[in-house]
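A single protein chain has been omitted from the complex, and every remaining protein chain is retained in its original position.
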Amino acid sequence: MSQPQPVTETLDGRPLHGDELLVVDGLKKYFPITRGIIFQKQIAAVQAVDGVTFTVNEGETLGVVGESGCGKSTMARCVMKLLEPTGGRILFRGRDITRLSRAGMRPYRREMMMIFQDPYASLNPRKRVGFIVAEALELHKLGTSAEIKRRVQELLEVVGLNPEHYNRFPHEFSGGQRQRIGIARALAVNPKLIVCDEPVSALDVSVQAQVLNLLKDLQRDFNLTFIFIAHDLNVVRYISDRVLVMYLGQIVEAGDRNNLYDQPQHPYTGALLSAVPVADPEVGRARQRIVLEGDVPSPINPPSACRFHPRCPRFVKGHCDVVPPELVLRANAAPDHLTRCHYPLERWPLTVEEMRRHDGAPAAAATEG
Amino acid sequence: MPLLEVKDLKTYFATGDGVVKAVDGVSFSVEKGQTLGIVGESGSGKSVTCLTIMGLNPKQRTTSTGQALFNGEDLLKASPSRLREIRGNDIAMVFQDPMTSLNPVHTIGAQLVEAVLLHRDVSKAQARRRALELLKQVGIPRAERRLDDYPHQFSGGMRQRVMIAMALINDPDLLIADEPTTALDVTTQAQILALIEKLQSDYDSAVIMITHDLGVIAEIADDVIVMYAAEVVEKAPFDRIFKHPHHPYTWGLMGSLPRLDADLERLIQIPGQPPSLLRPPPGCRFHPRCAYVMEICRSKEPRLLPVPDEPTHLQACHLDEETKEREAARLLQTFATGAA
Partner (left out) sequence: MIRYIIRRCIWAVALFIVVTMIGFVLFYLIPADPAKFACGKACTQVQVDKVAHYLGTDRPLYIQYLKFLGRLMPVSFSGGPHLKSPDLGHSFVNRQPVTSIVGAAAPVTASLVFGGMVIWMLIALPVGILSALRPRSLLDRTSMTGVLIGISAHPVWLGLIASYLIGYKLGWTPIAGYANFFHPLFAQPGGPVQWAYHLLLPWMTFAILFAAVYVRMIRANVMETMNEDYVRTARAKGAPETRVMRSHILRNALLPVVTMLGMDVGLALGGAVFTETVYSLPGLGAQTIQSLNNYDSPTVLGILVFATTAIIVMNLVVDLLYAWIDPRIRLS
């Protein structure tokens, strides 16, 4: 079986420097909607992920935020090859793994693991914890049974569980402990990349802090790379180095954590940030919430051009609903801070009034380079 | 006289393993037009407290003692029929999960009309007009057409608006909101919080907001109760809680919260798990997880006492006042220096 050849540039011709761990390149995932009395024909598609491009470097944490239905979980499942992408490419260590068969994926499976939201639903209730953690080791035949047992106990200790509990069942553990089991399982085969899909959103605040700290420690100790998907902007700020904001299947803003949180450019990011309650009444009560109207539209029939335009306080008729904005670097933005908006925010924070009012001239994009 | 005064409320559930003390001696009061925030983690007893006040706990194997005086009338001693008169009319409740809190086989309109007809002697048409009025108030677009829709035709945020409309339809004096925004997205959460605040000021009703999110508390509460293991560990006006927190558990909650407004190096975590309510630890229930534990904490249960010179700020901890002020200041300092 031939190994995939290294890829040197993205689909739209940007060069890759070769040491990215993961490149997601123009990724699309459409779910067909069929209809028919006997024969099902496709009448539409849910555009769950529609042209998402980003890179992840070794040892960093990329946070992905967005509200339900923005496509962040579908994107993660495509990256893990749990779903077959409709279009685009996924490059892992420079190799195109998008169309690899099950067998072709096997060497890569060990290097990419996933942690799920619901720690209980993702653990088989009839299997002992030792078996759950050891499963991947045995699947990849990594050691004798004595070695595997030793490794499992070591892993349990690493994630802060009692190694003697490897004979217990998942229901004997609390929610936070179960999430630790899920982390131990993911760590078992020494992966490079761990995709975390809402790993702490089912946990209480104090347990959430324990798990977040654990993830940070593990990253430092084992040089792990994380894609961290969450709807909680507080959590994403804490854990991430870089952050992507997704809306209706597209990235609307991407950048370094501090730049993105302190100087958001996309009105949607601004609205998200202003909507998060702050645990400081002086900050929280003084600041103006930018309350968006309505709900997220359906990804079956997304709004034309800029998908955010029906809810956007800066909407300009005849422009935003006609010309789709590109994800580009603005003239005065920090490097790597990309925005998909014709009328990005000039500064932050803005009042509700300032949010609506802008100079009317579309912002200039920085020249490439 | 406060609108609602809860005194030494206890709710015990008999289970196969023993008695679960889900609420163990909780006291607080709510004034008209005020918002009381109850914050705590799951199993702290915050929801059961409110279900007890509403008389909504399962009747079998449940014992509730203490008093819940609503306009001077003890709800714990009220007859079932009297409680039904009060529920949905004087006290209304909004629950956490809007996806499951509406009956899937009845239209939104029918469920709203039911709420009116249970308490008002009006015609169906009048009740329907009232339902429409409320749907408009809570911001449901094209409300006339949506009255005859079923819950599954609404999004989560819209369903929570319907729940709020249903709760407010009889102008209750007290609205109990049990984690009303936890299941919702951030932008929807902002809409719902803004709505509750607006409706509260329009109707001058009192609100009890149950939440695990200190952020929500910081934004809308007047008074705050911190609950841990079925007990109140701290109770204070909101600015005191956030500027002079006095209980190590409150510090732990604040420290373990990732923050939007600060670039934290590391979260301060509370070690261990919340205790079992079947066999809570002796002495202070927080002592096995407390970084400041002293000998006295293991044997003597601290009482909920006022902070010197701050009669409205109550706390239950054996630490001396000086240490508390110092540690609280140190904690707040880490947020300030962590802030970008």
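Order of writing sets the labels: A and B. Residues in every chain begin at 1.
We take it that contacts are C-beta pairs under 8 Å (C-beta built on N, C-alpha and C of every residue); 3 or more make two chains touch, one makes a residue touch a chain.
Just so we're clear, the structure is a prediction, and the values are computed from it rather than from any experiment.
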| item | value |
| --- | --- |
| Hidden-chain contact residue, picked from the options B:Val19, B:Ala78 or B:Leu118 | B:Leu118 |
| Given B:Ser29, B:Ser42, B:Gln67 or B:Ser101, the one touching the chain that is not displayed | B:Ser101 |
| Residue, one of B:Glu85, B:Asp222, B:Asp263 or B:Glu310, that touches the chain absent here | B:Glu85 |
| Options B:Leu9, B:Val39, B:Leu75 or B:Met163, residue touching the unrepresented chain | B:Met163 |
| On subunit B, residues whose C-beta touches the chain left out of the figure | 54, 56, 81, 84-89, 92-93, 95, 97, 100-107, 114-115, 118-119, 150, 152-153, 163, 166 |
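FYI, only the chains that are shown with their structure count from here on.
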| item | value |
| --- | --- |
| Between subunit A and subunit B, centroid-to-centroid distance (C-alpha), Å | 32 |
| Of all residues in subunit B, those that touch subunit A in their complex | 41-42, 141, 155-158, 185-191, 193-194, 212-219, 238-239, 242, 252-261, 263-264, 266-271, 273-274, 335, 340 |
| Contact footprint of subunit B on subunit A as seen in their complex | 67-68, 174, 176-177, 204-210, 212-213, 216, 231-235, 237-239, 258, 261-262, 271-285, 289, 291-292, 294-296 |
